[in-house]
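A single protein chain has been omitted from the complex, and every remaining protein chain is retained in its original position.
On to subunit A.
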Amino acid sequence: MMAVLIAAHLAAAALAPLLAGRLRSRVFLVLAVVPATAFAWLAARGGTVAGPDARSITQSTAWVDSLGMQLSFRLGTLSWVMALLVTGIGALVLVYSAYYFRPDETGLGRFSGLLTGFAGTMLGLVLADDLLLLYVFWELTTVFSYLLIGHNPDRRANRRAAMQALIVTTFGGLAMLVGVVIVGQAAGTYSISGVLADPPAGTAVSVAVVLLLVGAVSKSALVPFHFWLPAAMAAPTPVSAYLHAAAMVKAGVYVVALFAPALAGVLPWRPLLLTVGVATMLLGAWRALRQHDLKLLLAFGTVSQLGFLVVVLGVGTRSAALAGVAMLVAHALFKAALFLVVGIVDHGAGTRDLRLLSGLRRRMPVAFWAAVLAAASMAGVPPLAGFVAKESIVKAFVDVARTGDGTGIPPVAGWTVLVGLVAGSALTVAYSARFVWGAFATKPGVSEPAGIHSPPVGFAAAPALLALGGLALGFLGSAETPALAPYAEHYPEGVHHASLGLWHGLNLALVLSAVSLAAGAVMYWQRHAVARAQRGLRVGYEAEHGFRRTLRVVDRVAVEVTGATQRGSLPVYLVVIFVVVITVPGTALLMAGVGSVDLYGWDNPAQLAVGGVLVAAAILTARSGRRLKAVLLAGVTGYGMALLFMMHGAPDLALTQVLVETVTLAVFVLVLRSLPPRFSERPLTSTRWGRLGIGALVGALMAGFALVASAARTADPVSETFAERAEAEGRGHNVVNVILVDIRAWDTMGEISVLVVAATGVASLVFLITGRTGRWRPDEAIGSALDSHASSHPDGGRPSWLRAGGTLPPDRRSIVFEVVTRLAFHIIVVFSVYLLFSGHNMPGGGFAAGLVAGLALMMRYLAGGRHELNDAAPVDAGLVLGVGLFVATGTGLVPLAVGGAVLQSAVVDLSVPLLGHVHFTTSLFFDVGVYLVVVGLMLDVLRSLGSGVDRHGDESAENGRDEADEQHAQQERLGETR
């Protein structure tokens, strides 16, 4: 049921944006049902998990077995109290939000969803019984808090506040994660109840305690991490009331309370928590006293109270534990109520600045009385819940100071803590009074803010209910004591029997309570003197400065490291990579030696000749200063490769290599026509020897690698059986093709995807914005191009072998080429189709066939220009690529539909009328897909680097002509005026 409740919150959160579109701000009322239901369920379990015969309710589902992580939840007394607060206040805050936001407020869907989602994760946090699960919920609340603080991201301060809260609490969270793992490993279990039942000990656990407490301290905004909480007040007021007063910031306190029974005795738990807690209590309260913004006043008050709670729940005695939980409840009630009142004041008066507020007491009586009750509870005035809890706390600490009460705290430390707590309480009294005075008093010399309106009943209901709850709890001490006792009973019986109540007789605790009330009252009465003292005492240093300085240092280190390592120069990066290649694998190669390799000269004497040409061509490529020469020489190496493949017994490779080399040469030429003929001279000569050295070393390394790899080979090739399998399973004789379309078709699938990406990349680089898609009307385009040419070239319109031949300028036309193209084009296309179909049994296949078709298209383009290309292939290249990929993928997926494996092939024998018997394997369709992808690639390359570059050239030429015309005209005008 617990998991269901949490899931219900998250589901409601997911639905919230949908509901908010229709219900506007009323969506909060619907969402409030979820936490309200959870509250009711929890309340009904009170008899089981709290009271004299308490036992926990547990629930567990395996989640990540390898980590021993479980979705386990446990409802014990402490979790029950926390869960009631989370769901109860959550429901009230949601109801309140329905009035707080205008119906037309933007971002309601997001906000309501986040708030409900937060409620769910917070519920999960207090119910979790697994250390890792606890951590997951812990970080989730951090994320929700970040998103909610940044509710209005337009303001820079909000963004910064959200980011600051995120950084601080995540830092603490990560520290806690390490602590959690240490505790879990030391205890041998990640179950929280398991850890509590059998607490681990040792040095590692001491470290873990520190890390856990860093998490708790940062989450609960204690010194020195307190600064994020006041900044978080940038969030809307319901968020401040719920996350940053009642729920999330209590997570740290909850973790302290949860582990204190097991770990309070481990050093440095007590010294750390008591010091940090008391310091936070005093600092927060002191700073609350000088705030003018009511929300900030409460925020610093919250910081102070969180310090107080951590001291009480962390000290680890039975009476302190009981009083601490009571204080936890009281604080949630009064602080949430006060924040909600601030929201009402802000709404009604349009400001939260207590220097501008005046006369609200008469205008908002309900809010005023709610504030008075809540503030009195905060100040510890009898008979409210705050007084009952504080009184018991003072009593517990008097015991600690006098005798140690089982904690081993020396009297000096004990008395210091007690004095600190009493002083903090006095300051609390003072700022509580300042709050009520600031918000509601009629101040002389301050005019009432214009347009004050009193809140509707529903708006004021939530704070009023919470404040009344604080009043009622004050009288229920006798009922509260046994309910909370099961938690306190984790500790041994103390010096006095712990109980909550309004009257414990005349004793030191009562005297100290009276002293703090009186001192606070005096401070409030003498508030001007206090303000002067504050100004005098102001310290120049704030914790936030430390935070910012740390961030700056991190940022500076990042800049320096990036600046030193990220040179931004491609050659430098490559040199680094190659030097690493040379030194690391190269050294390994030298150390290992080549091993035993039989060397032989050549398989075939012709290999020596081809190899010699290849080597010479490669070296000349590097020496060439002309682009075209270099490209042609590189082409020689490519054709040489084809011969090597042929001699090796790889006809498919030879065929493909020849085709690819031809295409590559043509593409190079297409691009080079717009680049200058010579490589630009750069002052790189100084580095030439270095580059030469690196090149030579890499070459030697690779040659050595070839030897070592061959020497190291001991196993038989996996492909030994491929020949049989090709025939038996793939039904093809060409083993290479069967490997491509059948045995290793997945690889081919990936490779044609790469081709599609490359083709698209080429097109997008050349066509940038103007789409290459469009209506293909070659007829019209050729017609208009011919017309324009006909006007400038009288002979342009004569009939020609190619339809678009006339669109080229006469000096670029070759009648022989046009005739050959006209005659050969269709033959080449038919040949490519033949290669495609016969590839399964003979050299050929989709890749080679596609390249042949591409060459045919290239011929049309070269002979007749870009209009001729469009005439030959009036389709979008993207369409061809897409269809190809679709056919290949489809062929792969069809077998799934008939119960086969992906890319499985089958043999089809059909008897077709007229054609007779047809026999083929389904992998042919896969090869058709490959074919189309390659044709698409070729088309894209021709359109981009051919037609696209042509058009750029034409345009710039036209622009140039226009400019020249204009200059000419200008000169003429000048001449006329002269």
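Going forward, a contact is a pair of C-beta atoms (placed from the backbone, for glycine too) under 8 Å apart; a residue touches a chain by one contact, two chains touch by 3 or more; residues count from 1.
FYI, contacts and distances are computed from a predicted model.
Engineer: Considering the UniProt annotation of the chain absent from this complex, which name among "Energy-coupling factor transporter transmembrane protein EcfT", "Multisubunit sodium/proton antiporter MrpC subunit", "Light-independent protochlorophyllide reductase subunit B" or "DNA replication and repair protein RecF" applies?
Structural biologist: "Multisubunit sodium/proton antiporter MrpC subunit"
Engineer: Which residue from A:Arg55, A:Arg102, A:His453 or A:His648 sits in contact with the chain not drawn here?
Structural biologist: A:His648
Engineer: Could you tell me which of A:Ala279, A:Ala634 or A:Leu903 touches the chain that is not displayed?
Structural biologist: Reading the full complex, the residue touching the unseen chain is A:Ala634.
Engineer: Using the definition of touch stated at the top, determine which of A:Val276, A:Val366, A:Leu740 or A:Leu903 touches the missing chain.
Structural biologist: Of these options, the touching residue for the absent chain is A:Leu740.
Engineer: Which of A:Ile167, A:Val181 or A:Val575 touches the chain that is not shown?
Structural biologist: Only one of A:Ile167, A:Val181 or A:Val575 touches the chain omitted from view, namely A:Val575.
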